[in-house]
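Handing you a structure now.
The block that comes next holds chain A.
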Amino acid sequence: MPLYIYVLEDLLVALILLSSFVMLSSRWISFYIHAYGFQSFLIFVLTLVLGIESQNIDLYFVAFLTLFVRTIIVPYILLKMIKKFNIKEEVKLIVKIPLSIILGLLLTVFAYFLAYRLISPFSPKIVINASSIALSLIFIGFFMIISRFTTITHILGLLVIENGIFLLSVVIVPTLPIIVELVVLFDILVTVVAMLILSMFMKAQTGSFSTTMLNRLVG
Partner candidate 1 sequence: MKIFIITFLIIPLFASLSSFIIKNKRFAEYISLLSSSLCLLGAFIILYFSISLKTISIFNSAIVIDKFSAYIILLVSIVYFLSSMYSISYMRLAMEGEQLTGEEFNRYYLFLNLFALTMLMAPMINNMAIYLIDIELTTIASAFLVIAEVTEKSIEAAWKYILIVSAGISLALLGTILFYLSGNIPGSANTISSLDWTTLRLNAVYLNKDIIRFAFVLIVIGLGTKVGLAPMHTWLPDAHSEAPSPISSMLSASLLNTAMYGIMRYFSITGKGIGFNYPQTIMVIIGIFTIFTGVMGIINQKSTKRLFAYSSIEHMGIISLGFGLGGAFGTFGALLQMLGHSLAKPVMFFGSGNLLHKYKTKDIKKIKGVFYVMPKTAFLFSIGVLALIGSPPSVTFISEFLIILQSLKNGYYAVAIVLVSLLIAAFVSLLSKVGSIVFGKDDNSLNIQKGDFGLASVLPMALPLAALIILGFYIPGNLYRLLMGITHIIIIK
Partner candidate 2 sequence: MNIYLNSTVFQIFQVLTVLACSPFIAGFISKIEEIFEGKTGPSVFQPYYDLYKLFHKEILIPVDASFIFKSAPFVSFISMVLITLLIPVLTIYPLPLGFMGDMLGGAFLFSLSSFFINIASLDLGTSYGGLGSSRATLLAILSEPTLILVFVGVALIAQSTLPYVMLHTITSSLSLYFSPPHFLIIVAFFLLFLADTDRRPINASTHVEMSMIEEARILDYSGPYLALLKWSGYMKQFLLLVIFLNVLVFPWGLSVNHSPSGLIIAIISLIVKMLIVGFVAGVIDTAISRLRFFRYQEYFAAAFVLSVLAIMTFQYKGF
(Lines give C-alpha, C1' and ligand atoms only; values in the text may rest on other atoms or scores of the structure.)
Protein backbone atom coordinates (compact mmCIF):
# COMPACT_ATOMS: atom_id res chain seq x y z
CA MET A 1 0.00 0.00 0.00
CA PRO A 2 1.56 3.28 -0.99
CA LEU A 3 2.46 5.70 1.74
CA TYR A 4 0.72 8.67 0.22
CA ILE A 5 -2.59 7.09 0.84
CA TYR A 6 -1.93 6.97 4.54
CA VAL A 7 -0.80 10.57 4.43
CA LEU A 8 -3.89 11.50 2.51
CA GLU A 9 -6.13 9.69 4.90
CA ASP A 10 -4.49 11.31 7.88
CA LEU A 11 -4.87 14.66 6.29
CA LEU A 12 -8.51 14.05 5.50
CA VAL A 13 -9.47 12.99 8.99
CA ALA A 14 -7.60 15.96 10.39
CA LEU A 15 -9.54 18.24 8.10
CA ILE A 16 -12.80 16.59 9.16
CA LEU A 17 -11.99 17.29 12.76
CA LEU A 18 -11.07 20.81 11.86
CA SER A 19 -14.37 21.35 10.09
CA SER A 20 -16.24 20.33 13.19
CA PHE A 21 -14.25 22.83 15.19
CA VAL A 22 -15.11 25.42 12.61
CA MET A 23 -18.73 24.67 13.31
CA LEU A 24 -18.17 24.99 17.01
CA SER A 25 -16.46 28.33 16.70
CA SER A 26 -19.08 30.15 14.70
CA ARG A 27 -22.35 31.82 15.44
CA TRP A 28 -23.42 32.21 11.83
CA ILE A 29 -25.83 29.58 10.69
CA SER A 30 -25.00 29.62 6.99
CA PHE A 31 -21.42 29.11 7.99
CA TYR A 32 -22.42 25.97 9.87
CA ILE A 33 -24.15 24.59 6.86
CA HIS A 34 -21.24 25.25 4.61
CA ALA A 35 -18.89 23.70 7.09
CA TYR A 36 -21.15 20.67 7.29
CA GLY A 37 -21.17 20.39 3.49
CA PHE A 38 -17.42 20.62 3.46
CA GLN A 39 -17.14 17.98 6.15
CA SER A 40 -19.42 15.65 4.23
CA PHE A 41 -17.37 16.25 1.14
CA LEU A 42 -14.22 15.30 3.02
CA ILE A 43 -15.93 12.15 4.22
CA PHE A 44 -16.87 11.37 0.63
CA VAL A 45 -13.26 11.74 -0.43
CA LEU A 46 -12.09 9.59 2.44
CA THR A 47 -14.61 6.91 1.56
CA LEU A 48 -13.51 7.01 -2.02
CA VAL A 49 -9.89 6.69 -1.00
CA LEU A 50 -10.70 3.79 1.24
CA GLY A 51 -12.65 2.19 -1.55
CA ILE A 52 -9.73 2.54 -3.88
CA GLU A 53 -7.49 1.19 -1.21
CA SER A 54 -9.57 -1.89 -0.54
CA GLN A 55 -10.93 -2.34 -4.05
CA ASN A 56 -14.43 -2.45 -2.67
CA ILE A 57 -17.17 -1.61 -5.16
CA ASP A 58 -19.68 -1.10 -2.39
CA LEU A 59 -17.59 1.69 -0.95
CA TYR A 60 -17.56 3.56 -4.24
CA PHE A 61 -21.27 3.34 -4.34
CA VAL A 62 -21.61 4.50 -0.76
CA ALA A 63 -19.17 7.31 -1.38
CA PHE A 64 -21.15 8.72 -4.24
CA LEU A 65 -24.39 8.40 -2.36
CA THR A 66 -22.79 10.34 0.45
CA LEU A 67 -21.71 12.97 -1.97
CA PHE A 68 -25.19 13.15 -3.31
CA VAL A 69 -27.13 13.17 -0.04
CA ARG A 70 -24.83 14.71 2.52
CA THR A 71 -22.89 17.09 0.46
CA ILE A 72 -25.52 18.29 -1.95
CA ILE A 73 -29.11 17.65 -1.00
CA VAL A 74 -29.09 18.25 2.74
CA PRO A 75 -27.04 21.46 2.70
CA TYR A 76 -29.11 22.64 -0.21
CA ILE A 77 -32.38 22.18 1.62
CA LEU A 78 -31.02 23.81 4.71
CA LEU A 79 -29.59 26.76 2.84
CA LYS A 80 -32.81 27.24 1.01
CA MET A 81 -34.64 27.15 4.26
CA ILE A 82 -32.56 29.82 5.92
CA LYS A 83 -32.74 31.96 2.86
CA LYS A 84 -36.50 31.69 2.83
CA PHE A 85 -36.84 32.64 6.47
CA ASN A 86 -33.84 34.92 6.55
CA ILE A 87 -32.08 33.43 9.51
CA LYS A 88 -28.61 34.71 10.08
CA GLU A 89 -27.30 34.29 13.51
CA GLU A 90 -27.44 31.91 16.38
CA VAL A 91 -29.75 33.53 18.87
CA LYS A 92 -28.07 32.58 22.04
CA LEU A 93 -25.27 30.33 23.11
CA ILE A 94 -25.21 28.50 26.39
CA VAL A 95 -21.39 28.48 26.40
CA LYS A 96 -19.17 31.18 24.96
CA ILE A 97 -17.22 30.24 21.85
CA PRO A 98 -13.71 30.01 23.40
CA LEU A 99 -15.03 27.80 26.16
CA SER A 100 -16.89 25.63 23.70
CA ILE A 101 -13.68 25.11 21.70
CA ILE A 102 -11.88 24.06 24.84
CA LEU A 103 -14.65 21.67 25.71
CA GLY A 104 -14.57 20.31 22.21
CA LEU A 105 -10.87 19.67 22.60
CA LEU A 106 -11.48 17.84 25.84
CA LEU A 107 -14.10 15.71 24.16
CA THR A 108 -11.66 14.90 21.40
CA VAL A 109 -9.12 13.80 23.92
CA PHE A 110 -11.71 11.63 25.54
CA ALA A 111 -12.58 10.18 22.15
CA TYR A 112 -8.94 9.31 21.54
CA PHE A 113 -8.75 7.68 24.91
CA LEU A 114 -11.85 5.64 24.20
CA ALA A 115 -10.88 4.64 20.74
CA TYR A 116 -7.49 3.59 21.90
CA ARG A 117 -8.96 1.47 24.61
CA LEU A 118 -11.62 0.08 22.30
CA ILE A 119 -9.90 -1.03 19.15
CA SER A 120 -6.17 -0.79 19.74
CA PRO A 121 -5.60 -4.55 20.11
CA PHE A 122 -6.46 -5.36 16.54
CA SER A 123 -6.28 -2.23 14.41
CA PRO A 124 -3.55 -0.32 12.66
CA LYS A 125 -2.70 3.14 13.89
CA ILE A 126 -4.41 4.91 11.05
CA VAL A 127 -7.69 3.25 11.88
CA ILE A 128 -7.37 4.24 15.51
CA ASN A 129 -6.72 7.79 14.53
CA ALA A 130 -9.64 7.94 12.14
CA SER A 131 -12.05 6.21 14.45
CA SER A 132 -11.16 8.43 17.35
CA ILE A 133 -11.89 11.44 15.20
CA ALA A 134 -15.16 9.80 14.24
CA LEU A 135 -15.99 9.38 17.91
CA SER A 136 -15.05 12.96 18.57
CA LEU A 137 -17.44 13.99 15.81
CA ILE A 138 -20.18 12.19 17.66
CA PHE A 139 -19.25 13.94 20.86
CA ILE A 140 -19.06 17.31 19.24
CA GLY A 141 -22.39 16.75 17.57
CA PHE A 142 -23.92 16.13 20.93
CA PHE A 143 -22.16 19.12 22.32
CA MET A 144 -23.56 21.27 19.56
CA ILE A 145 -27.07 20.21 20.34
CA ILE A 146 -26.53 20.79 24.02
CA SER A 147 -25.04 24.23 23.67
CA ARG A 148 -27.11 25.78 20.88
CA PHE A 149 -30.65 27.02 20.71
CA THR A 150 -32.02 26.98 17.18
CA THR A 151 -33.71 24.19 15.34
CA ILE A 152 -31.25 24.36 12.47
CA THR A 153 -28.29 23.86 14.76
CA HIS A 154 -30.01 20.98 16.37
CA ILE A 155 -30.51 19.36 13.00
CA LEU A 156 -26.92 20.03 12.14
CA GLY A 157 -25.79 18.57 15.41
CA LEU A 158 -27.65 15.40 14.60
CA LEU A 159 -26.15 15.36 11.15
CA VAL A 160 -22.67 15.71 12.60
CA ILE A 161 -23.38 12.74 14.84
CA GLU A 162 -24.51 10.77 11.81
CA ASN A 163 -21.38 11.81 10.00
CA GLY A 164 -19.32 10.55 12.86
CA ILE A 165 -21.08 7.23 12.85
CA PHE A 166 -20.74 6.93 9.13
CA LEU A 167 -17.05 7.75 9.31
CA LEU A 168 -16.57 5.20 12.04
CA SER A 169 -18.34 2.50 10.08
CA VAL A 170 -16.38 3.27 6.94
CA VAL A 171 -13.10 3.28 8.75
CA ILE A 172 -13.31 0.34 11.07
CA VAL A 173 -15.78 -1.95 9.32
CA PRO A 174 -15.56 -1.20 5.62
CA THR A 175 -17.29 -4.51 4.92
CA LEU A 176 -20.56 -3.34 6.43
CA PRO A 177 -23.41 -4.42 4.14
CA ILE A 178 -24.27 -1.75 1.70
CA ILE A 179 -27.94 -2.04 2.46
CA VAL A 180 -27.22 -0.66 5.90
CA GLU A 181 -25.50 2.40 4.53
CA LEU A 182 -28.31 2.90 2.10
CA VAL A 183 -31.05 2.86 4.66
CA VAL A 184 -29.02 5.09 6.95
CA LEU A 185 -28.79 7.65 4.22
CA PHE A 186 -32.45 7.33 3.48
CA ASP A 187 -33.12 7.77 7.14
CA ILE A 188 -31.04 10.94 7.27
CA LEU A 189 -32.99 12.35 4.43
CA VAL A 190 -36.35 11.55 5.91
CA THR A 191 -35.33 12.81 9.33
CA VAL A 192 -34.04 16.05 8.02
CA VAL A 193 -37.10 16.66 5.95
CA ALA A 194 -39.37 15.78 8.85
CA MET A 195 -37.49 18.04 11.18
CA LEU A 196 -37.55 20.86 8.74
CA ILE A 197 -41.28 20.50 8.34
CA LEU A 198 -41.62 20.53 12.08
CA SER A 199 -39.48 23.59 12.42
CA MET A 200 -41.58 25.35 9.83
CA PHE A 201 -44.65 24.49 11.85
CA MET A 202 -42.84 25.95 14.77
CA LYS A 203 -41.98 29.07 12.89
CA ALA A 204 -45.61 29.40 11.92
CA GLN A 205 -46.81 29.02 15.48
CA THR A 206 -44.17 30.82 17.49
CA GLY A 207 -42.61 33.04 14.89
CA SER A 208 -39.09 31.88 15.52
CA PHE A 209 -36.68 29.04 15.04
CA SER A 210 -35.34 29.44 18.50
CA THR A 211 -35.82 26.55 20.86
CA THR A 212 -35.54 28.71 23.93
CA MET A 213 -39.31 28.98 23.93
CA LEU A 214 -39.72 25.25 24.17
CA ASN A 215 -40.15 25.06 27.88
CA ARG A 216 -43.86 24.88 28.37
CA LEU A 217 -43.94 21.17 29.01
CA VAL A 218 -42.46 20.62 32.42
CA GLY A 219 -43.05 18.32 35.35
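If you want to know what made the cut, all candidates are chains of the complex that A comes from, given by their letters.
Here, a residue touches a chain if its C-beta (ideal position, glycine included) is under 8 Å from a C-beta of that chain, and two chains touch if they have at least 3 such contacts; residues count from 1.
In this text the structure is predicted, and so the values were computed from the model without any measurement.
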**OP:** Check each candidate in turn (1 or 2) and state which touches chain A within the complex.
**Re:** 1
Original post:
Can you list the residues on chain A that touch candidate 1 in the complex?
Top reply: 118-119, 121-123, 138, 142, 145, 151, 154, 158, 161-162, 165, 168-169, 172-173, 175-177, 179-180, 183-184, 186-187, 190-191, 194-195, 198-199, 201-202, 205-206, 211, 213-214, 216-217, 219
